[in-house]
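A single protein chain has been omitted from the complex, and every remaining protein chain is retained in its original position.
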Amino acid sequence: MPEKHDNLETAPAENPLEAHLPTRTMSINMGPSHPASHGTVRFNIELDGETIVRVDPEIGFLHRGFEKSCENVTWTQCLPYTDRLNYVSALCNNFGFLTAVEKLAGIEIPERAKYIRTIGAELHRICDHLTCTGAMGMELGGFAPFLLAIEARELVWDRTTELTGARVTTSFGRIGGVERDLPEGWVEKVKATLRKVEEFRRDIDTLLTHNRLFIDRTRDTGVMSAEDAVDFGFTGPMLRASGVDYDVRKAHPYWVYDRVDFHVPVGTRGDNFDRYYVRMQEIEQSIRIILQCFEQMEPGPTIIDDWRFVLPPKPHVYSTIEGVIGHFKLIMEGIKIPKGEVYSYTESPNGELGWYLVSDGSGRPYKVHCRAPGIQLVSGLEHMVKGSLLPDLIPTFDAINMIGGEVEQ
Amino acid sequence: MSQDFQAITTRREEAQGFFERMISRGLGWARKYSLFTYPYATACCGMEYMSVSGARYDISRFGAEFPRFSPRQADLLMVIGTINLKQAPILKRVYEQMAEPKWVVAFGVCASSGGFYDNYAVLQGIDRIIPVDVYIPGCPPRPEQVLDALILLQEKIAAQNHKLVDHRPPAPEAVRPAGRDLVTGAMK
Partner (left out) sequence: MSVAALQRVADRFPEAVVQGYTLHGDETLVIAREHLLEVARFCKEDPELDLKLPLSVTCVDYIDEKPRFELVYTLYSITKKHRLRLKVRVPEEDPEVASTISVWRGMDWWERYCWDMYGIRFSGRGPMRRLWLYEEFEGHPLRKDYPLRGRQPLLPEADVQDIYRGPGPGPGSPPASRSNPPRPSQLPIVK
């Protein structure tokens, strides 16, 4: 096990031959275009030999002006921008944003819409965890888990394509519910897909969980204690792996999470292996949630009937004057959300995704702030890898699952 | 699917003799079926790139399997995702570090034209700083579209004039300083 050198000058020296040589630290730059930096983070690392003395992640290489763009478009037009925040699990972002707007407007969405949102969010949670564990396997040397994870993700994306129309950036859901109901026969197809996804998950599990190499790289690397994790503002699987049992779905249930039965896996040691394993268990739990939702769902409306927030049905738009005017006002001026501010939160695969919205009563947002879980996770990176070897940076950064879109908005 | 473009030319330096043409076609064939991509992945399109290199939409059957994360070893720069103004100098540097022959594919609308991010932070298309061979529209493009673009690129490579020893100067840079006012964005 590598020793952690906190103070390099006073290493013990029995004889002059073993005295510590005066050396300088080496600064290297793990640049923004690097396979293991998920594309867009620059690490300014100071190394002593191979031990990390200081690491400073520099972000901003994917800053796309999300907040400013949202201030210049209507509330519904913000939806594609929210997709591209956490692009591996776009539905979670979409529904999180819509939940926040509905909280601000004081709208209660129909039951079926809540079930559809839960199903969509859990499907994309499976996708996100698969991508993370697959990438973690790949960057530690195993290409096979990555291919299995990508294939499993493709199967889930086939189903979400049938539901939403797009593979990655779905822009599904509207203020007031979801605009489309489940396609015919979709439920049976999803059940078959989830059986295959479970097989793939078991394959990845077999390849990685008891793998000597994987365990050596991830056990006791990137350790974060529970107290420090809370102080840094960690949420989600990173926090749960450190032993703190906080899941927004259990602590403050929203949609239908109080009606379905699922466990929240909590780790013990706060190292990278726990983070990986928490994610693998969460995939299993997500599958459970989706199957229970299918059993509990009842037919019904999927969007509210209030023309102040929802587009009128097309027969009305084409035949009645109220329909035309309602449609016109919603498209040209935007949905008039009443003046106020709100903070709303959902559990995205990376942690608590918070939305702080300020509305000034017009059809456009005044402020849309996305509390991305990834920002605080990456800021805690230095605390996690300081004093360990350079290769320990890789599984730690993988386990953080930094998604450039949300960290840099 | 590949068509042979026998360009009719009257310029002496572009004329090819029989053996030169044979060599050019041979080199073109070799180069197009063994592309080493540098996946310059930044954003959501990276997910579709993962799918394209995955087992279902296999890009390795087109010969472009191995990503080479060093610009010295790669010949196809795939710019995947949004390039913003902070990332632009790095992209240009990576492009300049690549050795000839090299090709550039703009993957996704953000790389082609800035996408719907027309704001203070995003470069409106990588063709403002480096020359691009194939543009793939889509947000993100479907993997089939990416493979179609790859085939298009392969046809383009096959039609180019490849020489055993090439004394051409490197590809021209796509720069003429734009006359835009920095604060308001209006043309000067």
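First chain written, first letter: the chains are A and B, and each begins at residue 1.
Rule of thumb we're sticking to: contacts are C-beta pairs under 8 Å (C-beta built on N, C-alpha and C of every residue); 3 or more make two chains touch, one makes a residue touch a chain.
Predicted, not measured: the structure shown is a model, and the values here were computed from it.
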Contact residue for the chain not shown (choose from A:188, A:322 or A:341): A:341
Touch with the omitted chain, as defined above, among A:38, A:63, A:174 or A:275: A:63
Contact partner of the left-out chain, one of A:49, A:106 or A:165: A:106
Residue numbers in chain B that touch the chain omitted from display: 85-86, 88-89, 92, 113-114, 116-121, 123-125, 127-129, 174-180, 182-187
On chain A, residues whose C-beta touches the chain left out of the figure: 59-60, 63, 65, 67-69, 71-74, 77, 103-104, 106, 228, 230-235, 244, 246, 251-252, 331-334, 340-343, 352, 354, 356, 358, 360, 362-364, 366-367, 369, 371, 375-376, 378-380, 383, 408-409
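Please note the rule applied: only the chains that are shown with their structure count from here on.
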Chain A residues touching chain B - in the complex, by the definition given at the top: 31-35, 39-40, 60-65, 68-69, 80, 83-84, 87-88, 131, 147, 150-151, 153-154, 157, 167-169, 404-405
Touching residues (chain side chain B, partner chain A) in the complex: 40-44, 46-48, 50-51, 54-56, 67, 69, 81-82, 84, 86-87, 90-91, 94, 116-117, 119-122, 139-140, 142
